[in-house]
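Structure, as structure tokens:
Other chains dropped; remaining ones untouched in position.
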Amino acid sequence: MKFIIAVIKPFKLDEVREALGGIGVAGMTVTEVKGFGRQKGQTEIYRGAEYSTNMLPKVKLEIAVADDLAGQAVETIQQTASTEAIGDGKIFVFDLASATRIRTGETGETAL
Amino acid sequence: MKRSLHRIAPLALAGLVLAEPALAQEAAPAAAEAVGGGTAYIFNTLLFLIGGFLVMWMAAGFAMLEAGLVRSKNVSVQCLKNIGLYAIAGLMFWVIGYSIAYPGFEGGYFGIANFPYAMQGVGEADTGTGYSVASDWFFQMVFCATTASIVSGTVAERVKLVPFFVFVTILTGFIYPVIVSWEWGAGWLDAMGFSDFAGSTLVHSTGGWAALMGALIIGPRLGRYAKDGKMAVFPGSSIPLATLGTFILWLGWFGFNGASQLAMGTVGDVSDVSKIFVNTNMAACAGVVVAIIFTQLRYGKADTTMALNGALAGLVAITAEPLTPNVGMAIIIGGIGGALPVIFVPILDKLKIDDVVGAIPVHLMAGIWGTLAVPLTNTEVPFVAQITGVAATGIFVSIVSALVWFALKATIGLRPSEAEEMAGLDLGETGIEAYPEFTRTT
């Protein structure tokens, strides 16, 4: 099994979720995060003082998938979340040693 | 019912302390009830001042209601729009608005008199009118601001600051004053017998029509109505602020309706103000209860935001005539008002008219209802005059508002870029996040 961590732009969340649902990804866990990278925040003015917000709001998806779905999932995320503008985010893939469904105690791919 | 100086003329200071100023009363009062002219002048003025500050406070009510019902990414802009529109209304109503609203004609359509409006000098009293003209002006000005507040709620979250403020400038300097001149300014509607005590039509429907045109021409918020017919729900960011806003408005309405009696220098007038307080309060109570019961029965849950809208719709409905109904009738009028948002909010959504705070059902529809209901309790008012007033207001305000909105769209543009709208207007338009420290789900 693989565990995918994807950081995307917040407004792409619904689209990505639907696309993943389309290829059979059953679930995911979503977190609001702040991203820091090449994309620079706007220079803002607050009460006459300039400041730049280089922490930008992003959304992080965590998705456990069976090995054979992993490649397709990454591709789907990449294509759906891309706006071809800087700051679109990253996808990281990890090996997942084990997975358990709390409700039933099932483990392995059936737990996903 | 006129609201111009003429309206008060009979109350002007008589030449005698013990003169009888209360012509409205049937029987001549005993000498014991007489109120001296100077004293009546002070009472009348005081009524305008108290009413005025209460209605001014409604600006805060709209600000909080709207800040609570928009998404957090647009809250700072909404706050700015609300304080800005009040300021613009104040300036415009002085520069030109009041002069159009009270042109001194009888039965006319449009006029302008002495602008910008001059107040009295220091220490001078306007004994010819029976109250301080500055107090009257102040009371009239805050009504003008109310009209603009109505618009900002409907078109929230998607119209840029500058075109919005330009629209407000024209609304408060021209559109609203013209409508006022037709009735309170002794124009043609007044001549027909049209009656709108505190402005269900003049204020609330006027704001409502302008808002409706805005909603149609600006279009709905991005992503609100999907092509497949599905509708996205954008819940308001803070229900307690929306609740606070509603309570503020309710409080302010005692000034709005009560001081629209325009006089409290006689025992009869102050008694009528009291009756108006009661009726205003009870109509709002009924609106709340009806909205709660309706949503509870229809959806199995009582919708807090509908209860708030219900209170306001009840208030708008009673505004056209808060004096002649007995308490039972006030409850009925307000209760029917309270049902209107529950019924019309979903219908507007079906029509893809995106009204962020429900201002169209609350101010426009309940305003029409209240205006048409006047003859039920005030038999002197011809129903046809009410219909005419509602229609004429609708036609004039809609056409002029639409022209302005279109002109703005064609020139400086009404909406921010999609990306800016998606990111929230706060970032692009004011640069100030409303709640910068709280983690938000997007």
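Every chain is named by a letter (A and B) in the order it is written, and numbering of its residues begins at 1.
Simple rule for what comes next: a contact is a pair of C-beta atoms (placed from the backbone, for glycine too) under 8 Å apart; a residue touches a chain by one contact, two chains touch by 3 or more.
All of these numbers come straight from a predicted model, not from anything done at the bench.
The assembly described by this file has a subunit formula of A x3, B x3.
We adopt the following convention: only the chains that are shown with their structure count from here on.
With centres taken as mean Cα positions, subunit B sits 47 Å from subunit A. Within the complex formed with subunit A, the residues of subunit B that make contact are 422, 427, 431-432, 439-442.
Of all residues in subunit A, only 10-11, 13, 32, 42, 44-46, 57, 59 touch subunit B in the complex they form.
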